[in-house]
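All protein chains of the complex are present and in place, except for one that has been dropped.
For reference, chains read A and B in written order, and residue numbers begin at 1 within each chain.
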Amino acid sequence: MRLTCPLCGPRDRREFYYYGADDYLHRPAPDAPPAAWDDYLHNRDNPAGMLRDLWYHEAGCGQWLAVSRNTVSHDITAVECVAPLRPARKKAVRNED
Amino acid sequence: MRIEGRGLVDRGQTLGFRFDGRDYVGHPGDTLASALLANGVRLIGRSFKYHRPRGVLTAGAEEPNALVEILEEGQHTPNVRATVQELYQGLAARSQNRFPSLGFDLLAVNDLAAPFLSVGFYYKTFMWPRHFWEGLYEPLIRRAAGLGTLSKRHDEADYEKAFAFCDLLVIGAGPAGLAAALEAGRAGADVILCDEDARMGGRLLSETLTLDDAPAVDWVMAALAELAALPNVRLMPRTTVTGAYDQGTFGALERVGLHLHLPARPHLPRECFWRIVARRAILAAGALERPIAFQNNDRPGIMLASAVRSYLNRYGVTPGRRVTVFANNDEARRTAHDLMAAGVPVAAIIDSRPHSSAVEDCPVYTGAAVIDSRGRRGLSQITVRHGGGISMIETDCLAVSGGWNPTLHLTSHMGGRPLWNEALAGFVPAPNAVPGLAPAGAAAGVMSTAGCLASGQRAAREVLEALGRKAPGLPLPAAEDAPYVIEPLWSVPGTGGRWARAWLDFANDVTVKDVGLAARENFASVEHMKRYTTQGMAPDQGKNSNVAALAVLADATGRTIAETGTTTFRPPYTPVSIAAIGAGGRGAGFAPQRLLTSHQASVERGAPMIEAGLWYRPSYFPRPGEATWRDACDREVRMVRGAVGVCDVSTLGKIDIQGADAARFLDLVYANTFSTLPVGRVRYGLMLREDGHVMDDGTTARLGEAHYLTTTTTAAAGQVMRHLDFVHQAFCADWDLRFISVTESWAQIAVAGPKARALLASVLDTMPDLPFMGCAGVGVQGVKGRLFRISFSGELGYEIAVPARYGEALFRDLLARAETMGGGAYGMEALNVLRIEKGLLTHAEIHGRVTAFDVGMERMLGAKDCIGKGPSRRPGLLGPDREQMVGLRPLDPEQALSSGAHLFVPGETVERVNDQGYTTSACWSPTLNSWLALGFLKDGRARHGQTLRLVDHLRGIDVLCEVCDPVFHDREGGKLRA
Partner (left out) sequence: MRYSGLKVVTEGLFGNRGWRPAWRDPAPKAEYDAIVIGGGGHGLSTAYYLAKNHGLTNVAVLEKGYLGGGNVGRNTTIVRANYFLPGNSEFYSHSLKLWEGLEADLNYNVMHSQRGLINLFHSDGQRDAFARRGNAMINQGDDAELLDREGVRRLLPYLDFEQTRFPIYGGLLHPRGGTARHDAVAWGYARGADRRGVDLIQNCEVTGIDIVNGRVTGVQTTRGAIRAKKVGIVVAGRSGQVAAMAGLRLPVESHILQAFVTEGLKPVIDHVVSFGMGHFYISQSDKGGLVFGGDLDFYASYAARGNLPMVEHVMEAGMTLMPMIGRAKLLRSWGGIMDMTPDGSPVIDRTPVDGLYLDCGWNYGGFKAVPASGWCMAHLMATDQPHDVARRFRLDRFATGALLDEEGTGSQHNLH
């Protein structure tokens, strides 16, 4: 199994850590009712078909990726970074120590 | 028996080999099977269940019968197909699954008892009395079952794994594969051509075909020479593509040294397991011939017709002196013609097709069938039923062809279901069963040579088009293009009575009758039949038997084959040694080894180095006169409490966090608050998982206004980094924040004890006056370092960090100075005692089921939001039913406590329903002269002062303890602040 990391290109599955469905991206507000947290943490659509799930390029660039993947065929149709990519910063933070 | 002037083996050289203790001679190019047949050896194995005499059935990897053990000095390899094993000088093999010998096998009695060993008999008996199963029945069954043996010695041989990448992987180097590789290779594509055989060419090596009016072998040699000359083509003979996986990944096994006498080449691996990543692949794996079931169709001497031609044409061996051929297609004729051309007498052609030609240079029976055979250890006679009645034919070899099955296994590996093709009387690959993999040639059901060549070329052109390359369009050689005419015959009907058996699955001894009985017992689904009869579950995985068994089942249940469906082919295509796929894992190779910069210094002091995750850390530092680890540990603890100890703690995870929003970020990921931490100070932090349980703990130092350094435990360093990356990227990617792991950039050494300050002052350029939980940059003999006043021991303590390259030098220097002050190094054992005395946590306590409430830190969760806050308030995670962390001291301080014991109220029975809690850490405290334990107890914080019974059945410990606060030593913390 291979994933195409938007930053690193096609890489073997063993470079990636798997988290789960992208429900984990939709964190409830701090004061959300318990049911919202239950859904966030536990309950899943768990489709036999297209799923958007979260992978971490742990042995690569350290980006968390949202992968559109078919859970039956393992076809992958899209891979995006979870965080919007930002241009390189103009000025490095000074190390004050 | 060799036939002069035939075959591709090198008759100019001889190779001596040994089988079952007898010496024989063969030639380079032989397989063990061809060499044995050349020497007239027909009996090679015994069958799995009935221990029937068996010989060679095939000439390839699908062989079900001729499985042997290959012997080496002190080691051997079981279940090797004699039909694949290439001959080398000195090869030694022995037969398997027989006792005491191949010729006389006591378990052949099973064959006589066959009526009582009907399919599934073991599910219906051996049930009484109950304990006889483990004691009697199962050991007997286990001993009778199985095939070859393992030596029970470590496999010390070399194996390798490798990756390869290509535009096009061509699987199989027969006519279709060669045509595909030529077309794509000439177009400049990166091509890998794999073939499981030692010699590429496929069936072209085994047939007397011509291409462009020249022997087919000539064309093969020219094609291979051209391919070998192309820099973009890699030829991989002896390489079986074993599995198809996602996104164009294939597994492949290369037999690197199995055809050689390896002791002479000590650095050559036996096998290499390849992971091949291909943009496109062509399956040109050919087809496998299948037998026909008739009574006693399993005797040595009964072979597939294609195998007879392979032995004759490729190896120059005739498997018999008087051969008969039996088929439901034209292979009978082709085989008879080749035999007669080589001067081998053909006793008869038996063609089951009634309307086939009767004109041959030997007797022909059309519309006929073989209905029985004779010959105890090898075929001597067959019985033929034909239009004129029944005839006996003396013959020592019967070549059988029931038609061909496309070798489509790889197309099933990703769930594709093969399709039944009535005209071929076989299954063909489902379209697009494996993305990017196109079947071609016989694997796609194209059976003529011309068809295969064209099919391979066409498949390559489609690949080139997809890759955006121009196809060169080479002309193909002229080749035979005969139609494939077959009339299905799976099992010869009406053969024999009650006791007659006709084999479908030779390897697992499954007969036509077995499939019928399974159907009668309503194991009528194809999967039930397979599992009930074990058909298709033997080493050949049904390559020889699946389709015929399906056909018999379809017949027995009144369905068509298409309705009956198939079972699933799964990886690997042919068996792969565990050592090859597991190459690199043996010994220490299984996981990385992480060493401290001070590793060597600790080893020099005699410290046993123990595993801590992937790291190695010193357990203790023995000194002369110390008899046990406890002596050393106790001394090290007293040393820290009384003078000064030095311990390398570099294994802790270290994450450097910078940016204007770093403080905000730490407030989000930690239960407690870091934005209020002044620069130059350190704070303990508790990190929760989003589900409200403790993930990790550690200290975080504020090095600058926008600069923090966070430490994690050794065990959770990776998990924490992953978590921080997730929280950042998923929830606050727009914050001004950067962080990176610096675990390996810094060596960090704990210096603890009343003399810690004095020791450090002696090595630092200037000793800063740090308060407890203060930090500062320091100079260490000119090197820029960091000093943290933190303690994991309860004593005055510091951790000093220097760039990792100075770690060893600093460790040695500190140690040398400490030893002059009555101190020295302390290891993990002492570290553990020190922290238990102080009630500090490790992952023994924060084991994943523990909340901040359980460890008494729920007050850390303030008003702000943090990861894990909401779910930590679930009712099940709060309240007196929770097990809360406590300390435990035995009423008699000398009575040993243990970790993993359970707690009970004295007087209540020791059983689960009365369980009050358990211990997580225990030690002898030389400071308090008592055993101590930490543990979790229901409503524990309210039960300080109670007496409980600590029971460890496994270690024979049953002790009364007093519940107390988990901080045993210096509860007020005066020593820390000294």
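One rule holds for everything that comes next: a contact is a pair of C-beta atoms (placed from the backbone, for glycine too) under 8 Å apart; a residue touches a chain by one contact, two chains touch by 3 or more.
These figures come from a predicted structure and were not determined experimentally.
Chemist: Mind giving the shown chains that are in contact with the missing chain?
Modeler: Per the contact definition above, the missing chain touches A, B.
Chemist: In the full complex, which of A:Leu7, A:Ala32 or A:Val72 touches the chain missing from this view?
Modeler: Touching the chain that is not displayed is residue A:Val72.
Chemist: Of B:Ala752, B:Ala901 or B:Leu948, which one is in contact with the hidden chain?
Modeler: B:Ala901
Chemist: Looking at the full complex, which residue from B:Asp23, B:Glu156 or B:Glu705 touches the chain that isn't shown here?
Modeler: The missing chain is touched by B:Glu156.
Chemist: Of B:Ala162, B:Ile578, B:Ala660 or B:Leu928, which one is in contact with the hidden chain?
Modeler: Of all options in B:Ala162, B:Ile578, B:Ala660 or B:Leu928, contact with the hidden chain holds for B:Ile578.
Chemist: Could I get the residues of chain B that touch the absent chain, sorted low to high?
Modeler: Spelled out for chain B, the touching residues are 48, 75-79, 97, 115-118, 121-128, 130, 133-134, 138-139, 141-143, 145-157, 159, 161, 243, 245-246, 249, 251, 273, 275, 413-415, 498-499, 513, 517, 520-523, 525, 527-528, 531-532, 534, 537-539, 541, 570-572, 575-579, 581-591, 593, 610-612, 689-693, 695, 843-844, 847-849, 871, 874-878, 898-902, 910-912, 915, 918-921, 951-955.
Chemist: Hey, which chain A residues sit against the chain that's not shown?
Modeler: Within chain A, the residues touching the omitted chain are 1, 12-14, 17-21, 34-35, 38-39, 41-48, 51, 53, 55, 69, 71-74.
Basically, only the chains that are shown with their structure count from here on.
Chemist: Taking each chain's centre as the mean position of its Cα atoms, how many Å separate chain A from chain B?
Modeler: The separation of the two C-alpha centroids amounts to 28 Å.
Chemist: In their shared complex, at which residues does chain B touch chain A?
Modeler: 245-249, 275, 277, 414-415, 435, 658-660, 679, 690-691, 703-707, 718, 722, 725-726, 728-731, 733-734, 738, 777, 786, 865, 869-871, 874
Chemist: Touching residues of chain A toward chain B in the complex: what are they?
Modeler: Touch residues, chain A against chain B: 1-3, 10, 12-13, 17, 19, 24-25, 27-28, 30, 32, 34, 37, 40-41, 54, 56, 58, 62-64, 72-76, 81-84, 86, 93, 95-97.
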